[in-house]
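Pasting a structure below so you can have a look.
Removed: one protein chain of the complex. Kept in place: all other protein chains.
What follows is subunit A.
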Amino acid sequence: MKPRYRLLPYLLLLPALVMELLIHIVPMAVGIIMSFKQLTQFFIRDWTAAPWTALNNYRIAVDFSAPIGQSLLNSFWVTCSFTLFAVAFSWLLGVAAAIFMQEPFWGRGVLRAVFLVPYALPVYAAVITWSFMFQRDTGLLNHVLHDQLHLVAEKPFWLIGDNSFIALVVVSVWKTWPFAFLTVMAGLQNVPRELYEAAAMDGATVWQQIREITMPALRPVNQVLVLVLFLWTFNDFNTPYILFGKSAPEAADLISIHIYQSSFVTWNFGSGSAMSVLLLLFLLVVTGIYLVVTARWRDADA
């Protein structure tokens, strides 16, 4: 690098740095400060004037014997199991579809476009349609289950009560799996065809080729993919918000909705911030562990 360009990289980075400061670093710092304050609707005009409460917001959030802590804990478990199901199914569907469509067959191009539709549809339009399909009396789901297939005696409610968890997972999988499909499809392009040719020569079946060649080759892609799916699903706000509105049923009370509710519905920003910081710490720890473990695997492979 010539000396006269020494400042250049910094100049190139400057706009990004300014924006990162403005939209990420400063708000994060403000959020951490807010979590130590008794910040209610009376201080919206000037949040700096709110009184300090030290760790009080945190104490309330993790006091699992009191209502606020209890509902936060419930929401945490709901989010964990929701994430587990949604990521697992999205990943499975995405990988299976990508592998099945690796080899050309009639109609493959059309099908690929069809499978990308959930990814391309604006999330609110899609989720509103799902909420229409889940309506008890006018929805498609109960029409099929009750009127057409006679599988259920009584039309169930899908958007209130325990079934809301199922509804949430279904919609989430529907809109997430195409991303897994897209990513795995891109990853499959890097698998050398000669490997398959050699395996076919040795008499390996298609299933053996998938297990022995495709899946190992996809490992690095899968490691990134699963992490991204986890983070997106865990933090998802759009799906529950459009499906259930500002307060979700207990069985589907995801953490992001929960924080939103305690901040903008009950106007307790301090406690909402404390919950956000706890969420951040949790995600940092989980991601950290994941990265260390997958790096170990990589070293073991090498």
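Throughout what follows, a residue touches a chain if its C-beta (ideal position, glycine included) is under 8 Å from a C-beta of that chain, and two chains touch if they have at least 3 such contacts; residues count from 1.
FYI, contacts and distances are computed from a predicted model.
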- Item | "Carbohydrate ABC transporter permease", "Multiple resistance and pH homeostasis protein D", "Glycolate oxidase FAD binding subunit" or "Phosphoribosylformylglycinamidine synthase subunit PurS" - which is the UniProt name of the missing chain | "Carbohydrate ABC transporter permease"
- From A:73, A:226 or A:283, residue that would touch the chain that is not displayed: A:283
- Task: May I ask which residue of A:42, A:64, A:77 or A:237 touches the chain that does not appear here?
- Result: A:237
- Note on the structure: Listed in rising order, the subunit A residues that touch the chain left out are 1, 5-6, 8-10, 12-13, 15-17, 19-20, 22-24, 26-28, 30-31, 34, 39, 44-48, 93, 96-97, 100-103, 105, 111-126, 128-130, 132-133, 137-140, 142-143, 147, 174, 178, 182-183, 185-187, 189-190, 193, 196-197, 199-201, 205-207, 209, 220-221, 224, 231, 234-235, 237-238, 241-242, 256, 259-260, 263-264, 269, 272-273, 276, 279-280, 283-284, 287
